[in-house]
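Missing here is one protein chain; the remaining ones are kept as they sit in the complex.
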Amino acid sequence: MTKVKFAVAGLGRIGKIHLNNLLQMDQVEVVAVMDPMEDCQEYARERNIPYITSTYGELLNSVEFDSVVICSPTNTHADYVEMAAKAGKHVFCEKPLDLSMQRVVEVLKVVEDTNTKLMLGFNRRFDKEFKKVRDLVGEGAIGKPHLVKITSRDPGAPPIGYIEKSGGLFLDMTIHDFDMARFVVGKEVEEVYAKGAVLVDEAIGKAGDIDTAVVTLTYTDGTMAVIDNSREAAYGYDQRIEVFGSKGMAQADNNFSDSHRLYNGQGIHGALPLHFFLERYAEAYKIEMADYVRSLVKEEAVPVDGKDGLYSLQIGLAAIKSLKEKRPICIDEIKL
Amino acid sequence: MTKVKFAVAGLGRIGKIHLNNLLQMDQVEVVAVMDPMEDCQEYARERNIPYITSTYGELLNSVEFDSVVICSPTNTHADYVEMAAKAGKHVFCEKPLDLSMQRVVEVLKVVEDTNTKLMLGFNRRFDKEFKKVRDLVGEGAIGKPHLVKITSRDPGAPPIGYIEKSGGLFLDMTIHDFDMARFVVGKEVEEVYAKGAVLVDEAIGKAGDIDTAVVTLTYTDGTMAVIDNSREAAYGYDQRIEVFGSKGMAQADNNFSDSHRLYNGQGIHGALPLHFFLERYAEAYKIEMADYVRSLVKEEAVPVDGKDGLYSLQIGLAAIKSLKEKRPICIDEIKL
Amino acid sequence: MTKVKFAVAGLGRIGKIHLNNLLQMDQVEVVAVMDPMEDCQEYARERNIPYITSTYGELLNSVEFDSVVICSPTNTHADYVEMAAKAGKHVFCEKPLDLSMQRVVEVLKVVEDTNTKLMLGFNRRFDKEFKKVRDLVGEGAIGKPHLVKITSRDPGAPPIGYIEKSGGLFLDMTIHDFDMARFVVGKEVEEVYAKGAVLVDEAIGKAGDIDTAVVTLTYTDGTMAVIDNSREAAYGYDQRIEVFGSKGMAQADNNFSDSHRLYNGQGIHGALPLHFFLERYAEAYKIEMADYVRSLVKEEAVPVDGKDGLYSLQIGLAAIKSLKEKRPICIDEIKL
Partner (left out) sequence: MTKVKFAVAGLGRIGKIHLNNLLQMDQVEVVAVMDPMEDCQEYARERNIPYITSTYGELLNSVEFDSVVICSPTNTHADYVEMAAKAGKHVFCEKPLDLSMQRVVEVLKVVEDTNTKLMLGFNRRFDKEFKKVRDLVGEGAIGKPHLVKITSRDPGAPPIGYIEKSGGLFLDMTIHDFDMARFVVGKEVEEVYAKGAVLVDEAIGKAGDIDTAVVTLTYTDGTMAVIDNSREAAYGYDQRIEVFGSKGMAQADNNFSDSHRLYNGQGIHGALPLHFFLERYAEAYKIEMADYVRSLVKEEAVPVDGKDGLYSLQIGLAAIKSLKEKRPICIDEIKL
């Protein structure tokens, strides 16, 4: 069997996860890693990666490979995808592609013209809980979906420095929920209404962002979704979904560290949800990458493509506009 | 012990519940019942009610009592309360008092001027599940409340005839949730944004109403609540609450017919929620009436007063306006 | 409608429950109460019971009624049932009838000869949770039952004085579980093996009893049940059942004060089980008495009869013998 040759660009938290998952796949050979940081290069050396470099240009020019996994900072994504596509490489890119619709459209054009594949890292689609709900919806187990409810709360806010560059709550955090809202019922969003507040940390407000939000989405068929977010849930990472339809309801709950129940004089007590996305979505990251590799090997369409990124960005930009203008925003108002 | 003398006006489903609960209270003597229907009068006779009449005027003029419980059709509520207050009777009145803000204000003025008590039948406040969440919030168990989520779905839509006279989903059904949103965190609502759709039954749309809704409320402190409604949940009556705060989250689940779990080759199966409000809130109705009686005996303030009715109505009218004008409505826009 | 006339003998905790339940039944008229205690007589007077007396003989001789409910101390049960039967009254008697097999057989003979009805107060059979499991078993939902597991733990031990007269753990507490083991699968017990220990309170051991036990029952078809008991569960009254069969498993859980979940930094927390049998079985007591009244009105067999008491006693005596002789006891070893 000829193996698919991979390079990984960026060995931060997510880059390391993808690297380790790739290293365990029989069909994959990781031939190169790019990261400017010495400790990340050391991390790659310990795993016997043949070629290690500091710059993306060198990566593209000096080694032969089939696909690159881009986990570098967000502001490099668009350029790196473009460069890879022009070099004929398939790309798995962490979300978001870019915070500008126009730039995303440009990049997608290049991908299309070069006939390369681009997969976006919406990892939650590969979570077994959410997938199960999507499958139940797909099988008609709840009839026609009427309402989608997504709860998505982080265990703690990131550093202010990160928030300032993140594009804000809607583009950094809720964007996963926007994608999930589309994915779980397979419908497109037509209108967005967003309410937000600074309730967790005033510094977030000073940085121009919000930390708590409720967003109502209306699908093109008039059905609705509602998302609630917080940057800080005292009890940990809260990731739940509920889809209500004409014949029933499907729910996915959090994943917990264990199933124990302790009964004592004060009540009944159980474990907290798994701490954060690295723990909750550990398995989803594996499946995500395996599915990407399969689409390369079988020369099939990738399960999450550039348009999925584009649409989520559009919803996110509509949410920002809605929050600012205090009115529901039709998705068509968000143009290139 | 001198007993508190009660009359019950209207022996429909709710009237019967209140009558039976009153009959079991040591401190209460039910001296009269008013209902124009023969079978309802028969129902009262079987319970040995001393005085039974067909008209409200006769009830007020012919028997001595301390308090009347008004369970007659909605369009009689305002007049009946006014008449009772003017006759010096305390009143327990099913919600809503009236669908017009102005009329409600007039009635409350009469109640105030006559120095009588008026309690509104927001029965869900007395449900042990919701009360527990309110108590946890009150004790600070979840810190400062940031988000309230209320799920409220009926097992099936009422007849179109009922819907036409009900004031619509927001004034008939969601009004309970508006009251709950205020009650559970003890905050007032400042802004309302409502989305709705006709997804259950086209006839409801033809009657000028909606059957599915998502309503976002903003409290005066900038925190938010979101309510989702459906007229028809295939799995029965769905009544859940979640309050998320700076230090945690409190949830109340549905009440189920039993706790059984059946494990077989197809999965794990459990019982459905209790069918509808008569079953789910049977105990709440008892506690509600007992609390009302206690406030009469102890000459204390009633637990739910006319202003609670007024505020919920105001939120409901704002929701109607929001749905119509497709924009968030500040509560102050809803004037008398 | 002619009402069934009832007398209640003994107004302790259980007697009061039965009295109040009877007072709410349309088909019942409570005509007399017997209790030697002044405060209990006062309790009856407040409820307008027409005839109140201190002695059982007077009760039988002075008032006309159809059925007596016997809630007096255990050592009076057998005599009182006999006297009532001879006087042609139907009897609802709290368990146990007597702690001696021989005496029970004598009493049942009198009941049979007088053609009166005798119902034993095995209240748990009327609990909706256990009834649901029994129904699932009866419908074949779990196929053929192979294993029954009963957990039955009290929130705290009764006073030593009570324990000394109770017949011990197996005849006082486990006897309910022995009845449940027969009821839930509709099978008879053939062999009993009991292990016990004094782990809660040494004083219980000094009184000649145990406070913790595991009892294995073998049914006549070779299938098995296991019961575990404790006199003191720190978290309250623990009453669960599980039946495992060829096609699945059915479980009944405890009933809790409410369904709330509190999520905070320490974990997820819920309410304790309802405190004790008065709370857990409040509804079961109502249904039990209603079912008894119905069997009188319809002249049908009572749902729990004297033989049910006899068999449970036999199993209990076998458990005592097993504990003492440290070996499994065939039920036939327990003769009259």
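Order of writing sets the labels: A, B and C. Residues in every chain begin at 1.
The definition used in the following text is that contacts are C-beta pairs under 8 Å (C-beta built on N, C-alpha and C of every residue); 3 or more make two chains touch, one makes a residue touch a chain.
These numbers were taken from a predicted model, which means no experiment stands behind them.
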In the full complex, displayed partners of the excluded chain: A, B, C
Per the touch definition above, residue among A:Glu42, A:Glu112, A:Glu202 or A:Asp253 touching the missing chain: A:Asp253
Option from B:Leu23, B:Met101, B:Ala203 or B:Leu272 whose C-beta touches the chain left out: B:Leu272
Residue among A:Val4, A:Val133, A:Ile163 or A:Leu313 touching the omitted chain: A:Val133
Contact residue for the chain not shown (choose from C:Asp228, C:Asp258 or C:Asp308): C:Asp228
Among C:Thr53, C:Ser67, C:Thr116 or C:Thr212, the residue in touch with the chain that has been omitted: C:Thr212
Contacts of chain C with the absent chain, listed as residue ranges: 143-144, 146-147, 149, 151, 153, 193, 195, 197, 199-200, 212, 214, 216, 218, 222-224, 226, 228, 230, 232-235, 238, 244, 246-249, 326-328
Positions on chain A contacted by the hidden chain, ascending: 24, 128-129, 132-133, 136, 141-142, 247-255, 257-265, 271
Residue numbers in chain B that touch the chain omitted from display: 233-235, 263-272
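Simple rule for what comes next: only the chains that are shown with their structure count from here on.
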Inter-centroid spacing, chain C versus chain B (mean Cα positions, whole Å): 40
Chain A and chain B, separation of their C-alpha mean positions in angstrom: 42
Numbers and ranges of chain C residues touching at least 2 other chains: 263-265, 271
